[in-house]
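Only a single protein chain was left out; the remaining protein chains are all shown in position.
Should a chain be cited, it is by its letter among A and B, assigned in written order, with residues numbered from 1 in that chain.
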Amino acid sequence: MSQDGHESGGVNLPADSVGGVPADTVIEARDVRYAIDGRPIFAGLDLTVRRGLITAVMGPSGTGKTTLLRLITGEICADQGRVAVFGRDMATLRTRELYATRRRMGVLFQNGALLTDLTVYENVAFPVREHTDLPEPLIRKLVLTKLEAVGLRGAAELMPAELSGGMARRVALARAIVTDPEILIYDEPFVGLDPISLGVILRLVKQMNDALKITSVVVSHDVHEIATIADYSYLLSGGKVVGAGTPAELARSESPTVRQFMTGGAEGPVRFHYPAADYATELLGVER
Amino acid sequence: MRANRSLEIGTGLFVLLGFAALLFLSMQLPANGLKFFLSKPVGYEVTAQFDNIGDLKVGAPVRMAGVRIGQVTRIDFDTNTERAKVWLRINPRFDKIPMDSSASIDTEGLLGGQYIAISPGAMPTYLTNGSQILETQSALVLENLINKFFATEANHSPGSKGGAEKESKQ
Partner (left out) sequence: MSAAARAGVLEVVRKTGETGVFFVRVLAACIPALSRPRLIIEQIYNAGARSLIIIMLSGLFTGMVLGLQFYDVLNRFGATEALGTAVALALLKELGPVLTALLFAGRAGTALTSEIGLMRATDQLTAMDVMAVDPMRHVVAPRFLGGLIAVPLLTAVFTVIGLFGAQLIGVQFLGVDHGIFWSQAQSAVALKDVTEGVVKSVVFGAVLSLIAVNEGYHSEPTAEGIGRATTRTVVASSVMTLLLDYVLTAVFL
């Protein structure tokens, strides 16, 4: 998390209001408030993720995108409000139920978060071995299928340290889908990738969603990349949703905040680091 | 699999070595432990009986002409003779101690620990494992000594100190 979260409290656009709760909702956040060391990250966040869609969560750095992931996976609990996954409030689950819920989710971390002392093969096999007693031949089949899906079957015996950033993320993707999760959450999947790797990951995200019918949540600030695959987008700022809709709707938005973010991204595509987005935010704060 | 094998072997060696060391420490080293190795105590053991051993302790040195030749390994009370029985382990280098040598309990310095002093005799046969030293002198008990000293001083008897000492050495 960065230290530039001093978003002026003035951002006070009406939050996205979803009337009622659709039946195919898998993740739902209602009036979520959360503060770290007294600094508010979320001040009344409302968000709905529907089954089978790719939902993008965008926003400048420091708006708590990663915090949102941790709320969804139940690592942390909201100070107020409710975060429900599969209709169950994550804050009220006991450890056993929490773990049962987490087995239905997969998370792709920013840098893959592969276990450094295991080979690529063992990394992908890890959740299977931990949660099932499948015989080795079956595990092998399962792992190789998933590695093939991300195009890295040939790298099975490499160690994570021998992989490039893009490859590591693909291995992590294979690991995330090996247990056939219903939800797949991507944390900044495009950061730090060269254009080719980025294109590969982008296609994979779309593929996973289409082929495996996995509900996807993509947290990113790469507005343009995400716009090509997202079915629905949320734009966060100042701890609230300041804009929501399909990518096309967002692009047409009249809201100055939304426009600033969308065009800010267009002027200088964010590749490796946060500063570009931060700069835009900062300028925004000064202007107002 | 290869890496696993060497890991298992390494761990196994380490654990075995560790337990061997623990076993050595707990079984072989303590005096009251079971002995399989380092088991033979060196030297030979002789016994001696005393009327009063005073403050003598197990582990006290056995000296001859001031040189340490062994140590006290066990002290017990012999109910038949009603005397204290002391076992002395003598270093095997000193295997020519005459049979008729005498043992006395002396004190190192005025208040130091007590030890057993052996004064050699003249017989051509020597002490061996299980021998008993027949001629012994008991410990000087300091309190008795002082009492006697003051008693004789009170009588203004000259040379009382030597007398008191002699009397106590029964």
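We take it that contacts are C-beta pairs under 8 Å (C-beta built on N, C-alpha and C of every residue); 3 or more make two chains touch, one makes a residue touch a chain.
Please read all numbers here as calculations on a predicted model, not as lab measurements.
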Touch partners, limited to displayed chains, of the chain removed from view: A, B
Option from A:107, A:120 or A:244 whose C-beta touches the chain left out: A:107
Interface with the undisplayed chain - residues on chain B: 7-8, 10-11, 13-15, 17-19, 21-22, 24-26, 28-33, 38, 41-43, 58-59, 61, 68, 71, 73, 89, 91-93
Footprint left on chain A by the chain that the document does not show: 73, 75, 99-100, 102-103, 105, 107, 109-111, 113-116, 126-127, 130-131, 172, 175, 179
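Everything below uses one rule, namely that only the chains that are shown with their structure count from here on.
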Rounded Å distance between chain A and chain B, as computed from the means of their C-alpha atoms: 81
